[in-house]
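Only one protein chain is missing from this complex, and each of the others stays in its spot.
The letters A and B name the chains in turn, as written, and every chain counts its residues from 1.
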Amino acid sequence: MSENVTLEILRYMPEVDSEPHFQTYTIPYRDDWVVLDGLNYIKDQVDATLSYRWSCHMAICGSCGMMINGEAKLACHAFLRDYRHGVIRIEPLDHFPIERDLVIVMDSFMEKLSSVKPYVITQEKKSLSDGENLQTPLQLMAFKQYTLCINCLLCYAACPQCGLNEKFVGPAALALAHRYNLDSRDDGKEQRADVVASNEGIWECTFVGACSEVCPKHVDPAAAIQQTKISASLDWFKARLMPGADR
Amino acid sequence: MARSNKPILWFPFAAGGLVAALIIPVLILITGVLVPLGLLHLPYEKMATFAHNPIGKLILFGAVALPAWHAAHRLRMTAHDLGLGGGVVVKTICYGSAWVLIVATAVTLIMV
Partner (left out) sequence: MSRRPYIRKVERGWWLGHRRYVVYMIRELSSLFVGLYCALLVLGLVRLAQGRAAWDGFLAVLSSPLGVLFQLICLAFAAYHSVTWFALTPKAMPLALRGEPVPPKAIVGMHYGVWAVVSLVVLIAAGI
């Protein structure tokens, strides 16, 4: 097949560029290629200076998130055949500083993730002799979908509130907090609340819902945040109307 | 980061959203379609009787105050989305308007 497809990629090499600029590449079209295959072809055969993150090539590692024709997608999850009628525009994920080419700076996300204390917090320490935590399938069902996040950051790129306020804790971190708050083994909701129920936490969200739309693992962070708004509101009223209750 | 006091604004917003969704369309159907078409009549006596009744007052207050608050909070957040700032001016206009409507409703219903 001698068909070609054109990629327009946002380049930025800080040692030579003052600003990002688009560079156009024409590559062979293959019916079974994803955008990542196209990028690998460019790096191997055309322009070795192109930088981008990738690893598993199967939508589980979360490395290759980028804007493809203005939509946040995993490059390994976007087929060339869906884009070939026209130029494919590839840019780094929105709402993050650009490190280099398609590589973004994700330090802020790592801080936000650890700030929600994403681990089981128990009221009393258990000893090994107490045995394992037991959990029924029903208890697992309550939080399982929120465990599926691969930290790909597509939700942060799609969320307008992330664009308007870089301090917003963001969908993935809040979904992960919800995962632990719903876990029957966990008692840490109160400890997470200082971050989760802060103005930069759930309250920055206006339920646009874009995060859940772009999530490749169907985590549904929007649902996690709305449920947390209800739970945090009830806690807020409880603390003021019934002080001292279930401390 | 400190625990936010947003719940005091958000909870009535959420309640208002539900009330607005359930009751506003039928009210507009009545006042904006059925009454102008002459298919429904809202004579003074019937309305005044309803507004005199304590339950009627409660229903009227809920049907107006909660959706008004819902609109105010939502428009405040949307102003921020539109780049019109989230500062004192926006908050005053939005919540101020809602309070004007809520107080006017309460005073009127008490006096009626």
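Quick notes on this one:
Criterion: contacts are C-beta pairs under 8 Å (C-beta built on N, C-alpha and C of every residue); 3 or more make two chains touch, one makes a residue touch a chain.
Only a predicted model underlies this, so the values are computations on that prediction, with no experimental measurement involved.
For the chain missing from the display, the contacting residue among B:2, B:28, B:58 or B:89 is B:28, taking the whole complex into account.
Interface residues of chain A facing the missing partner chain: 12, 14-15, 19-20, 70-71, 94-95, 97-99, 105, 138, 141-142, 160, 163-164, 206-210, 212-213, 220, 222-223, 226-227, 229-230. Mapped onto chain B, contacts with the missing chain fall at residues 17-18, 20-36, 39-42, 44, 46-48, 51, 60, 63-64, 67-68, 70-72, 74-75, 77-78, 81-83, 97-98, 101, 104-105, 108-109, 111-112.
To be clear about the criterion, only the chains that are shown with their structure count from here on.
Inter-chain spacing, taken between the CA centroids of chain A and chain B, is 37 Å.
The residues of chain B lying in touch with chain A in their complex are 1-8, 10-11, 14, 77-78, 80-81. Residues 115, 160, 164, 193-195, 197-201, 203, 206, 229-230, 232-233, 236-237 of chain A are the ones touching chain B in the complex.
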